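For this view, one protein chain was removed and the others were kept in their places.
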Amino acid sequence: MDKATLARLLEDVRAGRVDVEAAAARLAALPYEDLGFAKVDHHRALRAGGPEAVFCPGKTPEQVVAIVGRLAAYAPNVLATRCDAATAAAVEAAGIPCTYHALARILVVRPEAVEGIGLIVIAAAGTADLPVAEEAALVAETLGNRVERIVDCGVAGLHRLLAHRELLSEANVIVAVAGMEGALPSVIGGLVDRPVIAVPTSVGYGTSLNGLAALLAMLNSCAPGVSVVNIDNGYGAAHQASQINHLIAKIR
Amino acid sequence: MDKATLARLLEDVRAGRVDVEAAAARLAALPYEDLGFAKVDHHRALRAGGPEAVFCPGKTPEQVVAIVGRLAAYAPNVLATRCDAATAAAVEAAGIPCTYHALARILVVRPEAVEGIGLIVIAAAGTADLPVAEEAALVAETLGNRVERIVDCGVAGLHRLLAHRELLSEANVIVAVAGMEGALPSVIGGLVDRPVIAVPTSVGYGTSLNGLAALLAMLNSCAPGVSVVNIDNGYGAAHQASQINHLIAKIR
Amino acid sequence: MDKATLARLLEDVRAGRVDVEAAAARLAALPYEDLGFAKVDHHRALRAGGPEAVFCPGKTPEQVVAIVGRLAAYAPNVLATRCDAATAAAVEAAGIPCTYHALARILVVRPEAVEGIGLIVIAAAGTADLPVAEEAALVAETLGNRVERIVDCGVAGLHRLLAHRELLSEANVIVAVAGMEGALPSVIGGLVDRPVIAVPTSVGYGTSLNGLAALLAMLNSCAPGVSVVNIDNGYGAAHQASQINHLIAKIR
Amino acid sequence: MDKATLARLLEDVRAGRVDVEAAAARLAALPYEDLGFAKVDHHRALRAGGPEAVFCPGKTPEQVVAIVGRLAAYAPNVLATRCDAATAAAVEAAGIPCTYHALARILVVRPEAVEGIGLIVIAAAGTADLPVAEEAALVAETLGNRVERIVDCGVAGLHRLLAHRELLSEANVIVAVAGMEGALPSVIGGLVDRPVIAVPTSVGYGTSLNGLAALLAMLNSCAPGVSVVNIDNGYGAAHQASQINHLIAKIR
Amino acid sequence: MDKATLARLLEDVRAGRVDVEAAAARLAALPYEDLGFAKVDHHRALRAGGPEAVFCPGKTPEQVVAIVGRLAAYAPNVLATRCDAATAAAVEAAGIPCTYHALARILVVRPEAVEGIGLIVIAAAGTADLPVAEEAALVAETLGNRVERIVDCGVAGLHRLLAHRELLSEANVIVAVAGMEGALPSVIGGLVDRPVIAVPTSVGYGTSLNGLAALLAMLNSCAPGVSVVNIDNGYGAAHQASQINHLIAKIR
Amino acid sequence: MDKATLARLLEDVRAGRVDVEAAAARLAALPYEDLGFAKVDHHRALRAGGPEAVFCPGKTPEQVVAIVGRLAAYAPNVLATRCDAATAAAVEAAGIPCTYHALARILVVRPEAVEGIGLIVIAAAGTADLPVAEEAALVAETLGNRVERIVDCGVAGLHRLLAHRELLSEANVIVAVAGMEGALPSVIGGLVDRPVIAVPTSVGYGTSLNGLAALLAMLNSCAPGVSVVNIDNGYGAAHQASQINHLIAKIR
Amino acid sequence: MDKATLARLLEDVRAGRVDVEAAAARLAALPYEDLGFAKVDHHRALRAGGPEAVFCPGKTPEQVVAIVGRLAAYAPNVLATRCDAATAAAVEAAGIPCTYHALARILVVRPEAVEGIGLIVIAAAGTADLPVAEEAALVAETLGNRVERIVDCGVAGLHRLLAHRELLSEANVIVAVAGMEGALPSVIGGLVDRPVIAVPTSVGYGTSLNGLAALLAMLNSCAPGVSVVNIDNGYGAAHQASQINHLIAKIR
Partner (left out) sequence: MDKATLARLLEDVRAGRVDVEAAAARLAALPYEDLGFAKVDHHRALRAGGPEAVFCPGKTPEQVVAIVGRLAAYAPNVLATRCDAATAAAVEAAGIPCTYHALARILVVRPEAVEGIGLIVIAAAGTADLPVAEEAALVAETLGNRVERIVDCGVAGLHRLLAHRELLSEANVIVAVAGMEGALPSVIGGLVDRPVIAVPTSVGYGTSLNGLAALLAMLNSCAPGVSVVNIDNGYGAAHQASQINHLIAKIR
């Protein structure tokens, strides 16, 4: 299906000549749209119903503009992650509506309000972990989850974490973000009987080995119910948390 | 609360002198039972309602016998993981009812049938991954989940995996077990929109680095919705999968 | 043989005083030309018949200009790899004819059209892998191979790869380029019975360890028929692919 | 297709009731045979025409017997690699015809003579590298290649290698096996313009890091035309070498 | 000073012909006693006043017997650490009075009761950490410190640790022993304002990397006041804890 | 307790309406003050009596200004560690009194003279280790310890260290700072019977691996009485040294 | 000995009031000169008779100026290694006579011609290895050795190395400099029976791991007679080569 055909189909839908169901069926069969340097996968969005995400590093601003432009033609709330200010500016300059969250380095393209269901709690051990935690929180919110944040609750000051015990036990899933010794997920996993997705961060120095120390600690957690994603991967944790939260919350 | 007091309380319950609710309340407050070399935590079992698990390596057979004996006094289906044949024999010789699964190195103490709810799919890439996959499957079954197994479905023979696509899409959560290049979770995560818990195994040689290669591959999965547990940690994956599956299945 | 002698010999050839065969024999015996900081090896070019390549990092623009200048005096299509824009500009400023490919960081010095024989397929998992894939593709083309490119065909979207199954099975050799979890070569190796040269890239973050994760995955591929080159080494993969493709294609 | 149906089909072929082409077509469509703990892939053998190989570590002798038994029912020269003496004895005890090569730890099941075409040269740096080199040589011979061996030709005694320069230049592909500093492939790659598949071995001690030092050296070879397989992976190198050699030699 | 001279000097002291101060001065100048394969250092014992320790691995039973025999001639309570049963038996068979602690792999040679001053608390995260914790406890007791043990107080069950908060705050120094994620020292360091010496143990599997994960976590502790010793080095932690405790307790 | 209440309480104290003891009691119960991005922990300062420290990397200058501002409202000598010049300027620009130590990258906020008790010796192996050693020295002085510095006393020039033997033996605790081969703590630990806290630095190149070589050497010290902190962690070493020195010196 | 005393002593020597032998004796006893941030060690220069060297990284230009100024007051040819252009300019601006070698990043302070004795051969594998090789060559020349350079003689072009076989066999000691796979020292060690000091360089990318690959290869050399220094440590190799060459050459 070339772009002209696609445009015609969409025109037909708008004009009422093709009904939505028929068009959706045709589009769902469309494997992907080839931009030469990238294959824009409309399949996933159509199948899963949620927003698409583009990982920006290693792509030129021009490539990001082209990709998010195509994706936003089909669905709102396209996420550009690890997006620097220059790339965000390029998208904006291309006339594509978007909102930039500098701390989380996230650009939401064609932003639309979404209702949040269920509950995901995002806990961050220290102030320096906030960029990753905020990436997770914004992604989870954009994917349609209710999110509560707990910040600066590292294990060296247990009272700061214990104060939120009740909130933690209400969550369908907890995303625990920590650098340095990475002990937060173990302590949370010991406190409440909920799935914990641990996100090691590159916060630290020397033997933190850019987050490897936290990663190893989390993989060796003595509390069961803890699984781990890549260092600084707030997006990945939020994506899986959203999958779990939706499976639970959609039923209630 | 000493052991005598505990025995008296349980006698009272059996005799109807103390009702179940009151006794449960007292026991839930009991922090743990001190065996000198271990603190048996009755809290968790009472709170979470599921079976306890004992990780055997580093404990003498005598210690394992003592710990599972105490735990089995309170609840059925106590799990002894990474249990070698000698330790299993010691538990049996102590007159504690139990079933030993040699491939999975799991001993189920005071085994009782459990109904399995929801659906967890355990997928194993190769024959050599079976011990870890079977550990996960048995733990998940003991924790009250319906489990389906897919074996020998490594990515070098895609047709063997694709044949099970429908089953995968019905799961509430998928545990993907693989050694060597550890690509299975990425491919599954790309096929179906379900949370995938990846278990790297130590299967391989040379640069598999005892499972580190598979672990790294899984942490770097280009498919979102994949989180990872420690190498060979079938138990941990099953525990979290069970948490998720129960949150979903209990509601339906 | 000093430079004057060499010049005289070439003059003699041009003037018809020495025939080509005799001159070639003399030159083939010439071990190398010493520039003081580098030994320009005319042997290899004469023996193998293909273009020479210069790896630029660690050499000053002046050194690169001198080396490619000498090499281009003997043969067209000299390759300068990992060539930054400044070095490319220096070569151009020196009046040496050349074409610069910015994405692939390749400078072709004294470019001449070459017919491509056989078939090498270059497959790249993601958009961010394009610089390495394009380095491989340009090198292979310059070395006289027919090249087909497949881009953005990562394993998390299998349909994007399976669409090219026929092309893959026609190749004499396949170069598979991937970062992150590096699973592409395993999946291709399982699909078609052709030699696969895997190129890990430094695309990724955190536990990608600058490409080590992808490298390890490729070395542990469960598909036989996969060998691996250094991280980001598009040149090396293309060189070996060209050796293989020429051995096959020259015969047909 | 169950086993009975398969048996009937084969009977029909033997009896002439079904012709070979028709039966081959049916079998080629058969995805795999499920043994419960392994999926025996008849596809690959039928498609590629070459013998199958089973990697023994992590499989019980009983599992190996079952798998090679099924594979040998379809084709001769099934290879069991990294096969210890006990497993070899179990296969023999099961009445399956086989030949055991102790040094190379290879069991050839239902051995049949094969004509070797083309030329693969296997070069081993030291005596301690022989088990890996011999694994490669036997696999290559079983896959139908002419193989020549060069042993004990490490780079600290160049004259031992240079003596074989002519043989090296006649090869379609060279497998270079070395532990310790792993320099052999670089030197060979500099001597002759043929594809070199490098196999690092775990020969060495201390900083050899079980073969990682040799692996790294090979990946960093300053000679182009060198690609690398996993440590001690003689099988993998031979498999790819055979793919290349067959593509070249079949044409001549 | 040869052995005869030494014996004569000691006789003189016993007989009152040389006073203690003069003899001590002579002995303090004695550098060491040369056994050929080891230099027995009497200096340290005389200077520091505490017992000597011999690290057994890498020494033959005969060497250990010779060394502890010489040391015990000068002072009681010589410690042989990481001592296996065979070596312990060899010392006993040599007629040297000694007590063997199998769990802690410690042999106390020429044991004498010592009064314990001050307070060192040894906290162990899990049952499998007991050998290392017990090594630390026995060494500290032998060096003349009052020791209290807290066992099985890992961070996944905080209530088990918090129950001992008062005891922790009374210690002059705390030795915190933990494997797996190694979070115990961070939590203790956050609870009480006392120096914490962290001992990572090799307890764990897979990514515990034989204790490196715990070590890294401890070095990256977000609680200040935590320093770390080598993996499983209960002796080293106890030695430094004793130095600190004695400096504090001797003054009171 | 909100900020208004807190302000009122402090007003009352200033006005004499509430006496200091009563106010201190109320404040000690106050868990922390929530700034949104950080929880300022007044607990620790009140409990331990010493100054607070803020680790600057990963925090914006604005965040640092806010945090040290709140902390300085309660106590003098707040430490901002790893503080770059821009952040120091931001604090000063906010009108908060402070002193910046550029070499040690330390900002002392609301500086007040403190009397130094006991004795901590800080020994630095080389000139390049001075920033870390000076961080340790300034922190220790601010925490109320008498500090003596020994610089450029690396083990390759033993006479430079031995000249300070007497001073070393007078210390209650020694902080030994070294990069490269990190041998200084071992030599000091062999010279004097005092606790040595070793600080590896990232001084070196190549195989110093950014300080890992020094760290490993220190963890493997053959001298007992040596414990180790993270690479370049002068603050952590000084904090623990201060804990130990205060426990000793306060008693005398 | 303070600076005034030192000056007076030197005046006395100059005036003939103190003879050289007596002054030398006094100076040899002088341990070092304390600049506050560094201890200038005059001992070594006096004892060994050769020039001093200052490693610049981690020192401010001011510190380097002060240190080389003091050293140059006693002896010519003080070496400042890894010296950047700014530091070199600072020394020159301070009026201290010096010569800067940009490629080798070496500053020779108070340069004086030295006669070179014996023979050290410095062999560099590639053009990119020249900065390290040149550092070694200049240091060796300054230390009074005759030096011959062989450049661009990597093992992938053996004829370029073999052409210098005679020169290599005349050397008292050979310094072999190589990055990437680091095979040069093995090949040289196999060619000639002379001590080879191997210098790995950080030349390479990806799995060269900043020179670790070359280092490991050199440590695992199958040729005896090869020892290794730190990555890029041309100075260290030259220093030891000079020690050896002087011990040999001084005698002849």
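Chains: A, B, C, D, E, F and G, in written order; residue numbering restarts at 1 for each.
One rule holds in what follows: a residue touches a chain if its C-beta (ideal position, glycine included) is under 8 Å from a C-beta of that chain, and two chains touch if they have at least 3 such contacts.
Computed from a prediction, not measured in an experiment: that's the story for all the values here.
**Student:** Name every displayed chain that the left-out chain is in contact with.
**Tutor:** Output: missing chain touches D, E, F, G.
**Student:** Check the options G:L35, G:A73 or G:I244 and report the residue that touches the missing chain.
**Tutor:** The one listed residue touching the chain not shown is G:I244.
**Student:** Per the definition of touch given earlier, which of F:I96, F:A163 or F:L216 contacts the omitted chain?
**Tutor:** For the chain that is not drawn, the touching residue is F:L216.
**Student:** Considering the whole complex, which of E:L212, E:V226 or E:A241 touches the chain not shown?
**Tutor:** The one listed residue touching the chain not shown is E:L212.
**Student:** For the full complex, which residue in F:G69, F:G144 or F:G182 touches the chain that was left out?
**Tutor:** F:G182
**Student:** Using the definition of touch stated at the top, determine which of G:P131, G:G182 or G:P195 touches the missing chain.
**Tutor:** Once the missing chain is taken into account, the touching residue is G:P195.
**Student:** If the hidden chain were put back, which residues of chain D would touch it?
**Tutor:** Answer for chain D: residues 126-130, 151-153, 157, 159-160, 163, 203, 205-208 touch the chain left out.
**Student:** Mind listing the chain E residues that contact the chain we can't see here?
**Tutor:** Chain E touches the chain not shown through residues 31-32, 36-39, 41, 43-44, 55, 57-59, 63, 67, 82, 200, 202, 210-212, 215, 230-233.
**Student:** Go through chain G and note every residue touching the omitted chain.
**Tutor:** 47-48, 53, 172-173, 193-197, 215, 219-220, 224-230, 235-237, 239-240, 243-244, 247-248, 251-252
Following the convention adopted for this analysis, only the chains that are shown with their structure count from here on.
**Student:** Compute the centre of every chain as the mean of its C-alpha atoms, then state which one is farthest from the centre of chain D.
**Tutor:** Greatest centre separation from chain D goes to chain F.
**Student:** Count the residue numbers both chain B and chain D use at their shared interface, divide by all numbers used there, and answer same if that is over half, different if under half.
**Tutor:** Copies use mostly different positions to touch.
**Student:** From the C-alpha centre of chain B to that of chain E, how far is it in Å?
**Tutor:** 38
**Student:** Mind checking the centre-to-centre distance between chain C and chain D? Centres are C-alpha means, answer in whole Å.
**Tutor:** From the centre of chain C to the centre of chain D is 29 Å.
**Student:** Of all the residues in chain B, which ones touch at least 2 other chains?
**Tutor:** 126, 157, 206-208, 212, 215, 219-221, 230
**Student:** Which category does the touching pattern between chains fall into here: line, ring, star, complete, or other?
**Tutor:** other
**Student:** According to the definition of touch, which chains form touching pairs?
**Tutor:** A-B, A-C, A-E, A-F, B-C, B-D, B-E, C-D, C-G, D-G, E-F, F-G
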